[in-house]
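One protein chain is absent from this view; the other protein chains keep their places.
Moving on, here comes subunit A:
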Amino acid sequence: MGYYPKTLERLVLELGKLPGIGEKSAQRLAFHIINLSDEEISSLSEALISAKAKIVLCQKCFTITDKEICDICENPKRDQETICVVQNSRDIFAIEKTREYNGLYHVLHGAISPLDGIGPQDIKARELLLRIGESDIKEVIMATNATVEGEATAMYLGNLISPLGVKVTRLAKGIPIGADLEYTDEITLIKAFEGRNEI
């Protein structure tokens, strides 16, 4: 790439590290960026820095938020007795879009996967158990991905939660085998909620 000025080269390299951005797109973005006005540039860089600085994990459910407690956890109209357990914050957006669910969430930030060296200690599993112990939860819905890792995680947590006298259900039909939750369309997700099974 030696024919670019060093500073531009660095920008292309940084952009190229982002997911879904190949070398060509990185170059296109870099050229776009250096042609922006000073105002636009400071607005963009300010947005990057403040997003990183202000986005934290909700202290209750561990989804990403810019407050201590996220909007969903804070909303008294939501059903405080049901927790839906998901792997990622993005899964919450997918479920919220269906408008079918009115309870709380818990984000694990991953799933058990021995091949990747991820065990129960490496996801927010202990935090979930503490949360159930501390509040009056009646039902926990396991909405981890329909992959073998998501299944293992749901079963593992289910085995720990059921003895606490809490109903544990798993999203049932509608999720294609091997699919990630984020990618399932809304209709199948709605069906999955309707058809959840006790485990």
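As a working rule, a residue touches a chain if its C-beta (ideal position, glycine included) is under 8 Å from a C-beta of that chain, and two chains touch if they have at least 3 such contacts; residues count from 1.
Assume contacts and distances are computed from a predicted model.
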item	value
UniProt protein name of the chain not shown, from "Phosphate transport system ATP-binding protein", "DNA replication and repair protein RecF", "Glutamate synthase (NADPH/NADH) small chain" or "ABC transporter permease"	"DNA replication and repair protein RecF"
Omitted-chain contact residue, chosen from A:5, A:19, A:76 or A:114	A:114
Residues of subunit A (touch criterion as defined above) contacting the omitted chain	112-115, 117, 119-120, 147-149, 151-152, 155-156, 159, 177-178
